[in-house]
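Note that this complex is displayed minus one protein chain, with the remaining chains in position.
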Amino acid sequence: MKRLKKFSFSLVLGILTLAFFCTGAWAEEVTIGFTGPLSGPGSGYGRDNANGLEMAVKDINKAGGITIDGTNYTFNLKTYDDMIDPTAAVNNARRLRARDGARVIFNPVFNTIAPLMEINEQPGSKFLMMAYSSTPKIDELDNELTASIPPPFTAYVRAFADIAWEKGWRKCGMLVTLGAYGDEWRHAWKHHWESLGGEITADKPANYYTETDYSAQLSAVLATNPDFLLIGGPSEPTGLVIEQARNLGFEGGFVLVDQAKMDYIADVVFDGDLSLMNDVVGIAQVLDVPTPAVKDFNKRYEEKFGVHNTFEAMLNYSALNIVFDAMKEAGTVTDPAAIKAAMPEVLPQSAENVPTPYLGILETKLLVPATTGVIKDGEYAEAYQYLWWPEDEDAFEKYKKMAPSGIETRWLPLEGYTTD
Amino acid sequence: MFTKPIHTKLLYLVILAAALLLPWYVPDAYIFQIVTMSVIFAISTSGMNLILGYTGQVTLAHGAFFGIGAYGVAIMTKAGISFWLALPASALISAFIGLLIGLPTLRTRGAYFAIVTLCFGVIVWIVSGNWIELTGGHNGIFGIPRPSAIPVPFFGEITFFTQTGMYYLSLAFLLIVLFALHRLVYSVFGLTFMAVRNNEPLADSVGINTFTTKLVSFVAGNFIAGIAGGLYAAIIGAVSPTAAGYMMTFNFLIFVILGGMATLSGPVVGAFAIPIIMEFMQFLEDFRMLIFGALLILVIIYFPMGLVGGLRRLNEKVVAWRQRKTTESGHASS
Amino acid sequence: MLRVESLTKRFYGLVAVHELSFDIKKGEILAIIGPNGAGKSTVFNLITGTLKPTSGRIYIEDQEITGLRPYKVASKGISRTFQTTSLFDQLRVIDNLMIGYKWRTGLGFWNTLLHTPAWKAYQTEAYKRSMETLDFLGLADKSDYFVPALSQEEQKRLAIGIALVCKPRILLLDEPTGGLIQEETERVTDLIRRVRDNGTTVCLIEHKMQMIMGLVDRIVVLNYGKKIADGSPDEVKSDQAVIQAYLGGEVNA
Partner (left out) sequence: MELFLQQLFNGIMFGSTYAIVALGLTLVMGILNIPNFAHGHLYMLGGYCLFFFAGTLGLGYWAGMVLSVAALGLVGVLMEKFVYRPLNDQPHINAFIAAVGSLLFLESFALVVWGPQGLRIPNPHPQAIELLGITMSVQRLLVIIGAIVLIAGLHLFMKKTIAGATIEAVAQNREGAMLTGINVNRVSAMTFAISTGTAAVAASLISPIFMLSPSMGAILGMKAFVIVILGGMGSVPGAILGGYLLGLIEALGGGYISAAYKDVFAFAALILILSIKPTGLFGKREV
């Protein structure tokens, strides 16, 4: 027995040595961390994020990983559930950093990102915080080791208002979700729409996470005869709001806050039927960006996970690819500061490689267009990508060339976020 | 009259030493984090135990009072007030609100009291998410400053930027709270809590103001919750409505019951054991809460007194059995 | 010493106690008897504040205590036991007594927390008095026992002890020997006598006539919430109304 043990041990050792000499280099596995809601409310959203990361890790490994100084690195993704509980999120991050050796950690909710940004610069346990959060609040936290993935939601406020105004809509009724995100959205939209000269006829928020019937609020809002409704929260209840509004006889338009996805609503809530969704303005459907990279990603994503593809997945996919490239550029997979510092060098990304190419980085903000779409007459009729950071025409022309083609590109500089 | 046997004292001494030396042997930041959080939860859970375990009043607002403490420290330290002032102030606010709520609600009993306090908990949770000017709304308050360093003569100063500093800070408060609770519980005054739990009409008839007793217990328990909440805010560095949510209450409740009600060590054991078990179960991924739910039911069926309670009950049974045996033999000989 | 004046209690139109007046004299043992449902326990509950009277007044040494909350009544020196043996059965024997003594001390929240010198004195006093009482009850060797380990008679004694530990002026006993056998009853009777001899006035509700006749100084007889007789055991025994109320049954037994 003892001899057998000894024998098998030396056998394993032998194979390992052989493998080492054959490849001629160390192959190491690098862990990318994710903590987010995978159960409870928000779990659908959390999974969209994690799925995008999983695709990116799978793709880079299929391409043989990355090689730095002759050492080959492959990746694996570790996901932990935090149920949007800060305690759990911090525990998970500590675990990812200490146990799994992750130097890059993704999180999709501001409530958990904020506590993580308290610990990611602690000496000895630094990590790069990849924050999927569109709230400008994130800029209030002075943190070098952070990159935020989505465009600030105010970019969408401007973009949606731009389209709504163009359509001649003036009177807006609001029925947005309660919650951190909804509160900020409502506030920003109201401010912006009124500054354009529009009118807010009613503002009746509802809790999209806990309620399912919005007819009380809808009846009140519709009684003020608005041209269109600003609605939205998670996609499913947003779909219900549209349905209930149409059932109450409303024939005007809808603007969806950026959390709600029109293509997801059409497919999941209305089973692909767009007849109730006439005059809906919101984040474009995924396929409105007509590049092969998007088509390919979309197809593989839906095959792999059996759920609807979303911008969350694509943005996370692209953002993780920045991390891979930055690691290569910085020549390290372990130093978060060096990886962060190398990011400007590897941007812009090419629209051929990733579905939603990032075009630059401004301090902690990764720059990606705000893609906006409109449903009209039963089809996805219009789509625009808004560049919100170019400070002048020249910069706009420069970035326009980098952005995906085949979709109308517009310029809408956002105060406080502009650069050349 | 309230002394413990020597081997129990020894055991506590060993545990205390282990707790004090933890930073020297803790394997990594992850375990350190869990332990530190457990210390904070142990503080809060001990407070709940005073109300629920010793006085027998099922409060479901404990998370709310924890949250009030957390928001108190967050708001005050952001306004520039020193943590060392903000913490006791927040705990006092927590206790004061407990007094205001206790006055009307402690008139109800049993399930009614449970639901009334649950309702209060939900109110605090909703208000914390919507009173944007005060609480920052659902985003909460973030970037909470760390406690300022304490200067120590000849030694320099104690800072609270590292995990070690945070750990000792929480541990110190846990020990103070346990010390205070020990004094309360093992005294004639503490017996009145148990008297109210055990037999309210009799307690009333022997001159105990049962309402005041319940109120004192409720207020003291919420004061402790406030302390724990304040520490939580300083250590996590961000407070959002989750800190005041009813899931927080349910967690505390589970810690108290599974650890062992009406024992000083039970809530502490619960606050350590459950989070650690939950972390162990991470590998179950999607099935984690499924298994945890089932486990919770099984444990409550087979260990109704909780971990410590089970051990203690066993001990009591042995003692009672011995006593009965000596009584019987005494009868026989007389 | 304790005076009850035209006490009336109605439950939803049902009259439980009607215009009842009697008094308890210092140093005596008074029994309240009557058939089942005569309102005896209700009288106790009214005196001790567990129930609020519909009308009437209660005085202890000319101080009115009508409608006070039970714990207040207790602090006026009126202790009671309950019909079904009522103890703190999750606690030890000694704890039961110390709880009973608590209101006599200043053992509050702050001095317990701070362990003030006063606290120490009070705590020692409570312990001493409790042990004294246990000695008196004959339970001194069982002070560390948990209540369920006691025999039924011991539990009855303990219940009296809880009421007695705070040195009350009047002790109200609701069926102190209910459910006990002859031998045990005698021991408890003896205990009650000793309580009186130590200077505590006793008022008890009892069914066991034989025991009462040998023990008490005076008897008040209730029927349907009304007093039908009040006097020495011999007087009551020969009272026509009483005999009628009991249908000639137990009184002669």
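Each chain gets a letter, A, B and C, in the order it is written, and its residues are counted from 1.
The rule is simple: a contact is a pair of C-beta atoms (placed from the backbone, for glycine too) under 8 Å apart; a residue touches a chain by one contact, two chains touch by 3 or more.
As the structure is a prediction and not an experimental result, all values here were calculated from the model.
Engineer: The complex has one chain that is not drawn here; which of the drawn chains does it touch?
Structural biologist: Counted over the whole complex, the chain not pictured touches A, B.
Engineer: Please identify which residue in A:171, A:187 or A:204 touches the non-displayed chain.
Structural biologist: Reading the full complex, the residue touching the unseen chain is A:204.
Engineer: Check the options A:124, A:197, A:249 or A:416 and report the residue that touches the missing chain.
Structural biologist: Residue touching the absent chain, from the options given: A:249.
Engineer: Of the listed residues B:19, B:126 or B:276, which contacts the missing chain in the full complex?
Structural biologist: Looking across B:19, B:126 or B:276, the contact with the absent chain belongs to B:126.
Engineer: Which of A:236, A:335 or A:382 touches the chain that is not shown?
Structural biologist: Going through A:236, A:335 or A:382 one by one, A:236 is the residue touching the chain not shown.
Engineer: Kindly note down the residues of chain A that lie in touch with the hidden chain.
Structural biologist: Residues 39-41, 43-44, 47, 178, 204-207, 210-213, 215-217, 219-220, 223, 235-237, 239-240, 247-249, 268-269, 271, 307-308 of chain A touch the chain absent from view.
Engineer: Need a quick check: the contact residues on chain B for the chain that isn't drawn.
Structural biologist: Within chain B, the residues touching the omitted chain are 52, 58, 104-105, 107-112, 114-116, 118-120, 122-123, 126-127, 129-130, 250, 253-254, 257-258, 261, 286-290, 292-297, 300-301, 304.
In this text, only the chains that are shown with their structure count from here on.
Engineer: From the C-alpha centres, identify the chain that is farthest from chain A.
Structural biologist: The most distant chain relative to chain A turns out to be C.
Engineer: Taking each chain's centre as the average of its Cα atoms, which chain lies closest to the overall Cα centroid?
Structural biologist: B
Engineer: Let me have the rounded angstrom distance from the C-alpha centre of chain A over to the C-alpha centre of chain C, please.
Structural biologist: Distance between chain centres: 75 Å.
Engineer: If you average the CA atoms of chain B and of chain C, how far apart do the two points sit, in angstrom?
Structural biologist: Result: the chain centres lie 40 Å from each other.
Engineer: For chain A, jot down the residues that touch at least 2 other chains.
Structural biologist: Where chain A is concerned, no single residue meets two or more other chains.
Engineer: Which residues of chain C touch chain B in the complex?
Structural biologist: Result: residues 48, 50, 69-71, 74-75, 79-80, 82, 86-91, 94-95, 98-105, 107-109, 112-113, 115, 119, 122-123, 126-127, 142, 145-146, 148-149, 151, 162-163, 166 of chain C touch chain B.
Engineer: List the residues on chain A that touch chain B in their complex, please.
Structural biologist: Residue positions touching the partner: 38-39, 80-81, 84-87, 90-91, 94-95, 97-99, 110-111, 114-115, 117-119, 122, 124-125, 135, 137, 140-141, 178-181, 183-184.
Engineer: So in the complex, the part of chain B that touches chain A is made up of which residues?
Structural biologist: 28-34, 37, 129-130, 132, 137-140, 142-143, 161-163, 232, 236-238, 240, 242-243, 247, 275, 279, 282, 285-286, 288-289
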